[in-house]
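The complex appears here without one of its protein chains, the remainder shown in place.
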């Protein structure tokens, strides 16, 4: 059995990635892919990788047929929320990859973005990270996307916060990210001679994804009956790669820890989460998580090291920003919302070397 | 139904790639993967991408169990031939990715390599390029691998030679190739500070793959009843990428040509060849073949331009050296040898951007 | 003693490069640097490398003070010619880096660009490649710039054409070039996710620099009393680097040659040319010219290999496109026009590794 889906705002990198996985998914059928700017253009003109896999053309969202099972929205924030408002009462399932439904608190949204266009819908949305909200996702009609950087940090920290192993109020997250995270729009900052080989702290403070990190960690603290004092000093860096995020989390340990303490926390938290791989291959080149083995996949590779000389744990979390940081969990959510195996259509390894 | 296979000499990049595709293939079951140096080591220690997909360990080839359907050999040339000799009479199907059975003429082999260890077996081998030898591959017990660079040039030139559109005696092939082509062994030439960002003509004349190119084009000429005068001035260049080959072929045209003449030659030659994509997307960034849309796939993207000011055609041919240039056709051959659809286990698109 | 210079159209990469070298030149003093778009902006805002070396701001060309010794023009073609026309009769020396005065024949210019705005000035310009036109440059008021790709090919071929060692009518030049050659203007083709790691034959036929190559080689043939039948099948490729060009020339040899024949031709031609380095370091990683050792310098490294199996010579020519392919020879010309040592202000080695 196949479910009809449409992808709205499909001409960007996230839309293209979603299309790729949807074409391969055994239980999805793409009804429409929309783009105002490229209406009438074959999708392979923008996605040369899909030559031979589809003859589809972009259509205008004005021609959107809502008689589908699920809508995936890849629209910019602020544009997406009114769209959700327009369609949610048709009963269609909506997976909105924009930032509009990630934050539960409209004031936080306003602090980092702008006044929320439809705050009344916020309570209906579930934050679309299956490893934290699997059961809620199964039951909801509206799932938010996740921030790619946010998710890499949340996945690294959540088990440690849950187990009380770190001080949540003094977390530092230093992320390194590839150029595709900026999307298909270009300017001088992505001009190859300027972007190639750089290490650029493009937003060392005040990055919007901080809000998602703190929200999700605070929910865990609250569930633990602890003060919701999560504070993440977050600084992302553009580095030389197209795809990928490595987030390095430096967190003060709550007490002297052993490796075993930490392993237990991760194993327990991620039991039943097939897309988390815990990595500590001592004695090999790949002893810690790296970006390259997860490129092209929905895996998050997570590893750590305890600092023998300082009261600190260093956690490393590696993902493909366009897949695990965006399209992948959206499809995990789709699978969960339709009672399919969470792995359906996503269970592929990466390449080595790449 | 599943066929048991083993991969001999599996610790290199080609072996790792073959393992990856074999794990995903719906009708292959991996019996053993061998390595002398890494016997006893889990394959994921060398192939971090396969974490979660296999628990296998390398075994010594001394423990090779030949009670399998097909042996894939990823051994160095000269080592591979005696191995084939040892096993061929057991009736096992052999796909030998080394250079030992690519050249039919032992003198040519000797010119480019060394005296052939078992020339008497050469007539039993079929050159493993399905697009040229599909029917012979279906019937043989022994298939050779192909040179990655050679195949990218052969696929670009064969239809033009077949159709008599170019002068086969004055072909120039200038290839650009990624670092993975050199394999997992390292030296100063692959040391990152020396290799990164370089453009290095590492073997501007006398490259061994020239022999494969000239052999295959000469066979086409001979089949046409023409003089077997194929001559390819071939110069490969190391450029900054890990995976991929772009071969640019500069060939004198036999007579004034139109685009349509050339299209007809390619379409006719590659009718029934699903892994060849002809590319000429005018008006887009991707108007010619490029490496990035084929990385991670078994596709060869081929395109061309006629030179309005000079009697020359320029053909561009893009492949992933480890897949389309090596492991991919080996699996195409496996499929053909077992009457499976040639696309089985190989029909996946690439990523964009990557 | 110092000469006052101004740089017109200085906000692009060539202008920035010229500024850098002018700041270091012991006998140049920068009077003004102009830009319409950035008038009033400190040059370090666009050239962060120059922080600490200059406080200058761009001024509008409307404020250009022509009471200087030399004007360097870094304007687009078609814009530059009228500018030259306006100023040449003031007696100021002009080094015009645009394409407007490179081609002597206005019909050739029209074929590759557009009708020439002031063909009457063409006879007054000298093609600004000192290694070919040193004496004429010393005496002229108007020097043209050179095409970066053109110069890399001309320098490789000129000695062989002069000595009659190759067939000039069947030269193939396959160049690999970095992204800075496209300048500071950006579009989707230079967007990092699309440009990074690619090998893109962006103009496989009909590239404008072909005209310069054929003009300069034909002049040599004419001087030899030979037919001016130079024909260069030229195809440039964008590869992954910011700076640099490696041109690979495949040329049919006129007769069987020895290495010594070729060395003699190069040594004789480039006697007295300090910026040409002939390379053949057998037994080292750097046996042929590569881009990395010339990045940041005005050197052209040239080497070759004779093909033992085909009647072909392969010549490799490596330069930094922004220096040796543009700003460097402009400064060599400045030096020559002022009776300074040609090396003044340019005699620095590159970095290793880089």
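Letters A, B and C name the chains as they come in the text, with residue numbers starting at 1 for each one.
Operating definition for what follows: contacts are C-beta pairs under 8 Å (C-beta built on N, C-alpha and C of every residue); 3 or more make two chains touch, one makes a residue touch a chain.
From a predicted model like this one, the values you see are computed outputs, not experimental measurements.
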Absent-chain contact - pick from A:64, A:246 or A:276: A:246
Residue among C:279, C:314 or C:336 that touches the chain left out of view: C:279
Full-complex contact with the absent chain, from B:27, B:196, B:226 or B:344: B:196
Candidates C:119, C:311 or C:350 - the one touching the absent chain: C:350
Residues in chain A touching the chain absent from view: 170, 172, 174, 176, 188-189, 193-194, 197-201, 204-206, 210, 231-233, 235, 237, 239-241, 244, 246, 248, 250, 252, 285, 288, 290-292, 305-310, 312, 314, 316, 318, 353-354
Absent chain, residues of chain C that touch it: 13, 16-17, 20, 23-24, 44-53, 180, 242-243, 274, 277, 279, 281, 284, 286, 290, 292-293, 295-297, 299, 301, 322, 348-354
Contact set of chain B toward the excluded chain (per top definition): 13, 178-180, 184, 186-188, 190-193, 195-197, 240-242
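The rule is short, and it goes like this: only the chains that are shown with their structure count from here on.
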Euclidean distance of C-alpha centroids - chain A vs chain C, Å: 47
Two or more partner chains touched - positions in chain B: 290, 292, 353-354
